[in-house]
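The complex appears here minus one protein chain, its other protein chains still in place.
Chain naming follows the written order as A and B, and within any one chain the residues start at number 1.
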Amino acid sequence: MKGSSRHMQKNKLKAVLATAAIAAVAFVGAPTQAHAAGLKIAIMPKAVNNGYFTAWNQGAQKACKEIKATCTYLGPTEATGPAQVQFINQVIQKKYDVLVISAADQNAIVPSLNKAKAAGIKIVTSDADVATSAASSRVVAVLPAASARIGTAEVDWIAAATGGKGKIAVLSAAATAANQNAWIAAMGPYLTQKYPNMSWVGGTVDKSVFYGNDDPTTSTAQFDAILSQYPDVAGIIAPTTVGVLAAAQEKKAKSATVHVTGLGLPSQMAPYIEDGTVEKVGLWNPIDLGYVAVYAGAAAKAGTFTGKVGSSFKAGAKSYSVVAGGIAYLGDPFTFDKSNIETFKTIY
Amino acid sequence: MKRLLSIREVPIFGVLVLFFGVAALGNHALFSASGLHDLLFTSSIICLLACAETLIIVMKHIDLSISSTIGFSSYIIGKNASNGHGLLYCLILGVIFGLAVGAVNGFLVAYLKLPSLVVTLGTLYLVRGLFNQVARGDFINSDKVPHLLTYMADHTFVKVPYLFLVALAMAIVVGFVMRHLRSGRDLYAIGSNLPAAHLAGIAVEKRTFWAFTAAGGIAGLGGAILLARFGQAQANSGLGIELSVVSACVVGGVAIAGGIGTIYGAMIGALLLQTIVMALGALGVSQFWQGVVNGALLIAAISLDKILSSRSQRTQIMRVSA
Partner (left out) sequence: MMSKLSALRGNIGWDKGVGILLLVTLIVGSLITPDFATTSNLGFVVQDIGEIMIIALPMAFLIIAGEIDLSVGSALSLVSSTIGYSFAHGISFGFAILIGICVGAATGALNGFLVNYLGLQSLAVTIGTMGLFRGLCFVLLGNTPVNQLPDFWTGLGVNNIPHTFLPWSFVLIAPLVFFAWILLHHTKIGRWTFVTGISAEAARFSGIPVKRFKFLMYVATGVMVSLAAIVYTLRFASASPDSAMGYELTTIAAVLFGGVSIAGGFGTMWGVIFSVIELGAIRSVLQLINFSSNALQMVSGALLLFSVAFPKVIELLKSRREARVKKPSPSLASMRSVE
């Protein structure tokens, strides 16, 4: 009997040690979700050579370092769908594990994304999504905030600047830019409902949009067109970083009185906020967009995240859940004005 | 009256005035000091580049690379200014860069006798790629733009914007050279009849080389104007502007076939094209129709030019070589 009790003691010890070992591994493993190290992740902006996407990539690279993945920043020089398709093909060819992409064209890249998906690559759109009808081609879209929130926030900013009255125009990006069109669609009913003393220069919001094509020359020309067509315009909303910068610059050059707001990079808009040309702009942090997207992709590859509505994943310390449309939102945009521009202008 | 009409530039100027008038009738704000100011201010870059392009087109060549040159130059000037260097230093760097690109074009076209369309298409891509590689996502912000440039962009002299005055000054210099100096008039000869130019003892290679180099230098200087005008410089600065400049020259009577046209015509062409853009905006023409109108008007302008030039061409050539 003595032998068996010693045997039992040995087994017990083994069991305790084993449990301890498992517990230790589980404890160490828990904060960092079980990501396989050494993932190959492709980070694809609409176009390289763009300050906004450089910041976006910064966030992505930070996440990659944390999960010990190899991330490559690659993309076209012009922000068109066909140009991106060439790079998506490259990603398929080189057998990347995850593709984090900001869609330059919400339709043209869909067939290629489906090919990548069929090849086992996990796709996460970030910053700019594909068309709603094509949502199945990607695991999840990591977007800043619901279109309604971004559009209505901008109306709030312009209302604050104009004192809640006057006629408003919009200086947008390309006519086909899906993000901008969605935000603008949200602006229309919100302005009518919340600010009865304000109206659109063209009657409806659709008739009050001018397209700057994300090109400084065109944006400036369209700003001038707004002023010459509607000399009494009180405010201009520019929901694009190129547009709001051009509008601010042209407003200053012509000493115009129209109020300008929109989505602006704090580093670019700082001089105009500091000298009072622009009261306030807002933007989410593109660094966060990149950061969160990488985590989503890695979790998808590890099989712990499916992107189904209601599922969630962790990015660093925070958890994000998926809502209707397969989208994970980061939260409302930050606003930048004289009080905080100092801090933010060096970050992005 | 007939003699007046036979001057190439007059009908185009007439169209400009006509168009401006029609547009102003539709929108009174246009027909004011500020409307004119806007017109001159917005056209200054294309006017300046038209000085460069006219030198090239009259020789029956073309230079597509000016957009990359002006873009990269604006970045070079802005970057050096933001690193603390003085304005003159930055300007010199930009101009030297432009001269270098122009010299490459000039060497390949004049001495290797390569076709200018191919060469400048190649340098267009090459310089833009180099620019993008150097600049990446960097951008020059408005507070880094040298103060003198910002001052010039924001102010006028006798109601005329400083930036336009720079373009006008360059046009006067180029116009003087092309009309009164041997080196300038030789360019017309080269464009009208190359073998005859050789026979007449014109140093064709030398003139061609220096024309391209000068064009590059003007584009380099233009980088400062681009920087001042937009208060920023980044990888896409100047992208696509080459076709607008060629259009302005063609509309202004500088025929692609070479040998004819003046810088003053090119400037009127640039002003006309800008007037059209402004007029369409001011008249509330939907942006979606503007592209159509622009294209149709360019075709109309070229057709008009063809009809008039076949009448006045002989008179003009005789006047230039007189």
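Operating definition for what follows: a contact is a pair of C-beta atoms (placed from the backbone, for glycine too) under 8 Å apart; a residue touches a chain by one contact, two chains touch by 3 or more.
Predicted, not measured: the structure shown is a model, and the values here were computed from it.
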> If the hidden chain were put back, which of A:58, A:90 or A:335 would touch it?
Replying inline: A:90
> So which of B:99, B:119 or B:228 would be touching the chain we can't see?
Replying inline: B:119
>> Among B:74, B:142 or B:290, exactly one should touch the missing chain; which is it?
In response: B:290
> On subunit A, what residues meet the omitted chain?
Replying inline: 48-49, 72, 74-78, 80-82, 85-87, 89-90, 92-94, 105-111, 114-115, 131, 133-134, 174-177, 181, 211
>> For review purposes, identify every residue of subunit B that touches the missing chain, sorted by number.
In response: 62, 108, 112-115, 117-119, 121-130, 132-133, 136, 194-195, 198-199, 243, 246-247, 250, 255-257, 287-296, 298-299, 302-303, 306
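Throughout what follows, only the chains that are shown with their structure count from here on.
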> Across the complex, what residues on subunit B touch subunit A?
Replying inline: 27, 29-30, 34-35, 38, 41-42, 129, 132, 135-139, 141-143, 153-154, 230-232, 234-237, 239, 241, 277-278, 281-282, 284, 287-288
> Once bound in the complex, which stretches of subunit A touch subunit B?
Replying inline: 48-54, 77, 175, 210-211, 215-217, 220-222, 224-225, 228-229, 231, 245-246, 249, 252-255, 267-268, 270-272
